[in-house]
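Removed: one protein chain of the complex. Kept in place: all other protein chains.
Letters A, B and C name the chains as they come in the text, with residue numbers starting at 1 for each one.
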Amino acid sequence: MLTDPRFTIEVELTVPFHDVDMMGVVWHGNYFRYFEIAREALLNQFDYGYRQMKQSGYLWPVVDSQVKYRGVLRFEQRIRVRAELKEYQNRLRIDYQIFDLASGTRTTTAYTIQVAVEEKSQELCFVSPAILFQCLGVTP
Amino acid sequence: MLTDPRFTIEVELTVPFHDVDMMGVVWHGNYFRYFEIAREALLNQFDYGYRQMKQSGYLWPVVDSQVKYRGVLRFEQRIRVRAELKEYQNRLRIDYQIFDLASGTRTTTAYTIQVAVEEKSQELCFVSPAILFQCLGVTP
Amino acid sequence: MLTDPRFTIEVELTVPFHDVDMMGVVWHGNYFRYFEIAREALLNQFDYGYRQMKQSGYLWPVVDSQVKYRGVLRFEQRIRVRAELKEYQNRLRIDYQIFDLASGTRTTTAYTIQVAVEEKSQELCFVSPAILFQCLGVTP
Partner (left out) sequence: MLTDPRFTIEVELTVPFHDVDMMGVVWHGNYFRYFEIAREALLNQFDYGYRQMKQSGYLWPVVDSQVKYRGVLRFEQRIRVRAELKEYQNRLRIDYQIFDLASGTRTTTAYTIQVAVEEKSQELCFVSPAILFQCLGVTP
């Protein structure tokens, strides 16, 4: 079921000047901007982006992230960022891969894990809320 | 009255790595981080920082800004940022100066202008709200 | 001659989550990211982007900038950023306008001024270097 094409998305980006540090490569903290653009595009495929999350009464803070920087990214490099939904039952795990657009070489792998927090009670949900399953079109 | 010492503040900062671009100098958009740190310290002297603004029912968006970059700033440079309240009757104008800490040379001058917007009505205030005058300890 | 279509460019962008502050609007310092993307696209039309600048032996630091924030920008807002080359003889002045894509409303006007600095001597050029005129296809 995670083979549903809606569970994966790819976006193409160009590295802007202001993301590059004095070593001439994208500063490691700025990769999260690219992951976020891809993640938001992925979640919008299910009508469950940040706005809808908030409207549904849940916040989804990132609680864990890992990035493996296999190759550097440079100014004006054209990249393809792939985001894949990997888990949703108890938490939202999204995996990322960045590819150099010209060569197809994979430069980066990463993941983020988000958990639902009910906004009103500020309580952590140990099982993802029903609204997520509805949006994903899956049974819990 | 604008000679009241509370109408001026100075903060000392060190330029971090992630603010510097591939030309080896602080990227021009990142100066606003330094201005903001000084502005917030200035406004906190009057108990009218962002939190208090919001609690008072007003937002104060920046509507105009200018920066004159006279000299560059480099990684690990120690700087002193001075913020001065210049106008408050109808809008909040704050002027900024950045100095190299070691030499005292002034590298940057700037200003920001903010106007009050009543949060509930989203209406722009053509005269600053009473709460600002109270915090500043001035008569309108 | 400034009516040459290459002296103007427009780029379309979507406001990402990480540019928006806790007031729910794009933080005023982040507008420079949008201006920069448009400026770099404009300069690339002349083959005189950052890389070519550096290769030509000149740096072009921003020495002056002004922004008038007429309306706020919000998360996921679709915008069109127009950059226009306005001066080049002694300095590079580029004007910017941001428009809401849906309504066409202009939300922001701004400019940046850059001057040439010869990298080797670190000396400021009071007249723009010949390479700029060649790239622009104009006579000094």
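Please note the rule applied: a contact is a pair of C-beta atoms (placed from the backbone, for glycine too) under 8 Å apart; a residue touches a chain by one contact, two chains touch by 3 or more.
Small disclaimer: the values here were computed from a predicted structure and weren't measured.
Within the whole complex, the absent chain has one touching residue among A:T14, A:Q66 or A:N90, and that is A:Q66. For chain A, the residues touching the absent chain in the complete assembly are 22-23, 25, 27-33, 36, 50, 54, 59, 61-70, 72, 112.
Although one chain is hidden here, its contacts on chain B can still be listed: residues 16-18, 32-33, 36-37, 40, 49-51, 75-76. Seen across the whole complex, the unshown chain contacts chain C at 17-18, 20-22, 24, 27, 29, 75.
The rule is short, and it goes like this: only the chains that are shown with their structure count from here on.
Comparing mean CA positions across the assembly, the chain most remote from chain B is A. Between the CA-based centres of chain B and chain C the separation comes to 24 Å, rounded to the whole angstrom.
For the pair chain A and chain B, the distance between mean C-alpha positions equals 34 Å.
With centres set at the average Cα position, the gap from chain A to chain C is 30 Å.
Among all residues of chain A, those that touch two or more other chains are 17-18, 75.
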